[in-house]
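Left out: one protein chain. Kept in place: all the others.
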Amino acid sequence: MNTFDGFTPMARIEVVIDGELLPAVRDHLLASGATGFTAVNGVAGFGHHGEHAGRLLFNDRNSLSLVISVVPLDRVQTVVNGIRDLLDHHHGVVFVSQTHVSRADYFEPRRDTHD
Amino acid sequence: MNTFDGFTPMARIEVVIDGELLPAVRDHLLASGATGFTAVNGVAGFGHHGEHAGRLLFNDRNSLSLVISVVPLDRVQTVVNGIRDLLDHHHGVVFVSQTHVSRADYFEPRRDTHD
Partner (left out) sequence: MNTFDGFTPMARIEVVIDGELLPAVRDHLLASGATGFTAVNGVAGFGHHGEHAGRLLFNDRNSLSLVISVVPLDRVQTVVNGIRDLLDHHHGVVFVSQTHVSRADYFEPRRDTHD
């Protein structure tokens, strides 16, 4: 049996933002088809290009949130575009990785709500 | 030299559960061949399908744990099956991603203990 047999590929979206932006990120995630998220609060961060280029995004603090949301692959562009709009006006970073889930239905938006 | 030359592919299993389930998850991980784990406690979460379908798994709280364990690829099915049994009776999600380690021996179960 292969490693990921029986699993459904999904995208794991991670956003590091100021904790005060968490409600905005949450609202965007849920509006764009994510069915849930996990938030680690009180996270410290540094960078990117902070010291080097005078473009300080984060400095060591414990006021950041790391938000993780797993969404169907066809939602990535929509979810990330919205996060990017937020990050045009606020410090933060977003990255997207492939992951796999065993209960795909937990992560699929209801078709009548989101489509 | 390629990006992951010299690294061994492994599976990164992430489980988000109620903090009180952490001992059960830990026992299962160690019994099924994981040699260690990392737990981030005090994590908030929301979803999946919470608001949408009346099937509330998590609501914003800070009582969740995010457990990360890196295991050999041939252990994924066993580890996840046990986690899934736990999640049949409790709220939570599990997802699995590919990762790479430089010291594979740290993550390999001792053959006499686990096989």
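Order of writing sets the chain letters: A and B. Residues in each chain are counted from 1.
The rule is short, and it goes like this: a contact is a pair of C-beta atoms (placed from the backbone, for glycine too) under 8 Å apart; a residue touches a chain by one contact, two chains touch by 3 or more.
No experiment lies behind these values; they were computed from the predicted model shown.
> Thinking of the whole complex, not just what is shown, which of A:Leu30, A:Leu64 or A:Val101 touches the missing chain?
The missing chain is touched by A:Leu64.
> Write down which of A:Val16, A:Ala34, A:Val70 or A:Val101 is the residue touching the left-out chain.
Once the missing chain is taken into account, the touching residue is A:Val16.
> List the subunit B residues touching the unshown chain?
1, 3-7, 10, 12, 26, 30, 34-42, 68, 70, 97-103, 106-107, 109-110, 113
> Can you list where subunit A touches the absent chain?
11, 14, 16, 40, 42-53, 57-58, 62, 64, 66, 73-74, 76-77, 80, 84, 93-98
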